[in-house]
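All protein chains of the complex are present and in place, except for one that has been dropped.
Right, chain A next:
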Amino acid sequence: MATQAISNPAAVHHDHAHDHGHEHHHETFLNKYVFSQDHKMIAKQFLITGIIMAVIGMVFSILFRIQLAWPDKEFPFLEVILGKWGAGGRLDPNFYLSLVTIHGTIMVFFVLTAGLSGTFSNLLIPYQIGARDMASPFMNMLSYWFFFAASVVMCSSFFIQTGPASGGWTIYPPLSALPKAMPGSGLGMTLWLASMALFIASSLMGGINYISTVLNMRTKGMSMTKMPLTIWAFFFTAILGVLAFPVLFSAVILLIFDRSFGTSFYLSDIFIGGEALPNTGGSPILFQHLFWFLGHPEVYIIIMPALGITSEIIATNSRKPIFGYRAMIISLLGITFLSFIVWGHHMFVTGMNPFLGSVFMFTTLIIAVPSAVKTFNYLATLWRGNIRFTPAMMFAVGLVSFFITGGVTGLFLGNASLDINLHDTYFVVAHFHIVMGCAAIFGMLAGVYHWYPKLFGKMMNDKLGYLHFWMTFISAYLVFFPMHFMGLDGVPRRYYEFTEFEQFKQWLPLNQFITIAAIIGALGQLLFLYNFFVNIFRGKKAPQNPWNSNTLEWTTPVEHIHGNWPGEIPTVYRWSYDYSKPGAVQDFIPQNVPFSETISSNTPEDFGYHGDETQFVHEFYQAKHLTVSDEQKAEKAN
């Protein structure tokens, strides 16, 4: 494709400075695969670490699901794999709490924050904006290694006498503040805090890098409003992370002082074993405020990249421009802003002043508006599209389905009067698993299927992909949908054996059903793991642009090279959604194709002209004289 700019020698400049440093670069195993500073390699490192963490988190969930389904049965294999925590084939109650805690932590932070943003921001930001690499490749590398260290520390807590942290992923004090409170509050909690401190550092280094890269390193012509929505989503996600995580950091500092140095920031009037502790005047509720000031933005840190990925995949595979490009950006902006002022909806039952509660309720319900805008735009993009059901597309559409389901239950919970009844029940478990555990995970899987050819230069197997999709989609609904009804019945979350309560005994069969569905879903993931890892080595070689996409990453060679483009970085002339443009030769026009080469499809708007179309004359514009039959066709299509 003749894509080099005719008109801008300046673009050449831009790259030169960059190429320079790389000329005498000796590639050794260590700096290519381990301490790599190349964004593509770092993306793979994040992805594979994320997948490993996801598998660990998933195994944990199966373990505690078995306990919930068959609380009285003995499973000798538990003793084999867990030792004293599975003594007699029964899961230890404290260990159950640890599993739930670490499952949540791993999934929320390690898989859906670092695994998702780390992979796709690193892979796509430089590629899609046309940059040779991240603003600071070195910080980028550090970001990965801090994340890796955090993962190791988190997992290492399984190998200590007292077991991992067990106060829930939200680590509310006093359980987390008093090392004597329960076994998991001891060293396990300390390791949890250490791991999170590393994690926050990693996320900060990644975030400021993503932001600076997007702002500073766009190629010629890539104005902010020509950026693909993926980049917009990663950009806002990074801003959220940079502003929200430090607050968790402060909360953690104060918690560490409470734990280890006897301060009473979060502690007051506590008795352990009948003995009063000296702490007075602290407030555990303040921890919740600090935690959820991060915690709520965090859930959007999780979903926004998935939404960005979905925008790209749905537009590409519907062969249609994304519907409402600017509305999408504005709703991302709206979500970013609003997500800082809704945290109180996690605390309606903390004795919050009902007036304040109603303020938080108001902001919470408003955040549903931009969320709904995005959903409707996806549906409008799909509407009458020329849909290609690739596995990535299936997962992207799956995301839309789950996002609707989970968003609706979010509205239930956002109502203070309903939430007072539903808080800390399985209804909340159902809500957040459907939006995070399903929607966001589907976005991540969609991204993996879609960009696998770019990541590894190989194709994944489609058949396995479809099977994986259907197994995951169906089992996910079977697992999480019934939980709503348990929640409506008041079944509390985080209980080792809630079916012991007389009024909840009836839920035991449903628990078994859910567990079986979960096991089937987990087996479905084996298909994915096989498909993913085997095709890295044995997959069919990928073509350069397998999905006929418009974005810049597909103009780079299949084999990864340092600096991404062998020659000059392409210049960008158009937005990334010129799919099925009337009059065009193909049903896609990549961003780097100049208008002078697409005379047959240019529209007056492309020249900045918004008046009467019939009046417009330009050398590079062909008025579309529709024949009668064309007109009829067009009529029908609209």
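One rule holds for everything that comes next: a contact is a pair of C-beta atoms (placed from the backbone, for glycine too) under 8 Å apart; a residue touches a chain by one contact, two chains touch by 3 or more; residues count from 1.
Assume contacts and distances are computed from a predicted model.
Trainee: Considering only the chain that is not displayed, what protein name does its UniProt record carry among "Glycerol transport system ATP-binding protein", "Transporter subunit membrane component of ABC superfamily", "Xanthine dehydrogenase" or "Cytochrome c oxidase subunit 3"?
Mentor: For the chain not displayed, UniProt's protein name is "Cytochrome c oxidase subunit 3".
Trainee: One chain isn't shown here. Among A:34, A:224, A:272 or A:369, which residue touches it?
Mentor: Selected residue, touching the omitted chain: A:224.
Trainee: Taking the entire complex into account, which one of A:409, A:511, A:571 or A:601 touches the absent chain?
Mentor: Checking the options A:409, A:511, A:571 or A:601, the one contacting the hidden chain is A:571.
Trainee: For the chain left out of this view, which of A:386, A:503 or A:596 touches it?
Mentor: A:596
Trainee: With respect to the chain omitted from the figure, which of A:281, A:351 or A:566 is a touching residue?
Mentor: Candidates A:281, A:351 or A:566; residue touching the omitted chain: A:281.
Trainee: Based on the whole complex, identify which of A:71, A:246, A:492 or A:546 touches the chain you can't see.
Mentor: Of all options in A:71, A:246, A:492 or A:546, contact with the hidden chain holds for A:246.
Trainee: Quickly run down the residues of chain A that touch the omitted chain.
Mentor: On the side of chain A, residues 5-8, 10-11, 14, 129-130, 135-136, 139, 204, 207-209, 211-213, 215-224, 226, 242-247, 249-251, 253-254, 257, 261-265, 278, 280-283, 286, 289-290, 293, 571-573, 594-596, 607, 618-620 touch the unshown chain.
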